[in-house]
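Heads up: the structure comes next, in structure tokens.
Subset of chains shown; positions unchanged.
Which chain is which? They are A and B, in the order written, and residues in each are numbered from 1.
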Amino acid sequence: MVDISILMGSESDRAIANRVTSVLENSNYSFEVEVISAHRDPEKLEEYIKESDSKVFVAIAGLSAALPGVIASKTKKPVIGVPVNAKLGGLDALLSIAQMPPGVPVASVGIDNGANAAHMAIRILDLCKVSQ
Amino acid sequence: MVDISILMGSESDRAIANRVTSVLENSNYSFEVEVISAHRDPEKLEEYIKESDSKVFVAIAGLSAALPGVIASKTKKPVIGVPVNAKLGGLDALLSIAQMPPGVPVASVGIDNGANAAHMAIRILDLCKVSQ
């Protein structure tokens, strides 16, 4: 079991994933990193989410960045989205991640800002420790 | 069995769906209209797609408009997306629909342009009739 699942939509998002793990390596939380596309591997993604006992999901995606939203529609855990600049400076991904319909929340951080996804995950997990 | 499935992400997209059906009513093709959110009803959506024998899907959605992309990831039929202006003039939905990753194509028409989704579906189905 890990605390945080870090999923990216494509191998090309690896550099941003590394910014997430760089921060998490200095924390007390465990994590794992997977490459699963919401659009190209929907069954694999669904299976992963169902079987995972992670507490927080970080989803990294560019373009029509569906990954965070799809995860948020299949789990009740907090999902943090990282928009990646693949085209248009990342504005497409930011809007795809932030503009979710009411009822299916995704917590968007800034474009390419993997570090803040890690920091947000840490804040959430720290809160739960304190709450105990 | 129907020729065209028209799905919208939310009841608030009904006006745009009506623009699709207004055009299709003057065609020779049959259609059905359903409200299923990709984000709030993923299982219902998946089931619908699996059981449907429609030839073409028209998906209408605003904001982070995931519906067309999710359908395209679960069928090999042509999927036409209609971005709806809910916020930002519909730019968010246009980008979410058009900027799909390679391998999972969605055919985007213009913002709120349900008519052109119908016309595109008719062109595709006409082509198949001619091809026979």
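Going forward, contacts are C-beta pairs under 8 Å (C-beta built on N, C-alpha and C of every residue); 3 or more make two chains touch, one makes a residue touch a chain.
Predicted model, so just to flag it, every value in this text is computed and none were measured.
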item	value
Homo-oligomer size of the whole complex, from 2 visible chains	8
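We take it that only the chains that are shown with their structure count from here on.
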item	value
Rotation angle (°) superposing Cα atoms of subunit A on subunit B, nearest 5	180
Complex contact set, residues of subunit B against subunit A	9-10, 37-40, 42, 63-64, 66, 69-70, 72-74, 87-88, 91-92, 95-101, 103-104
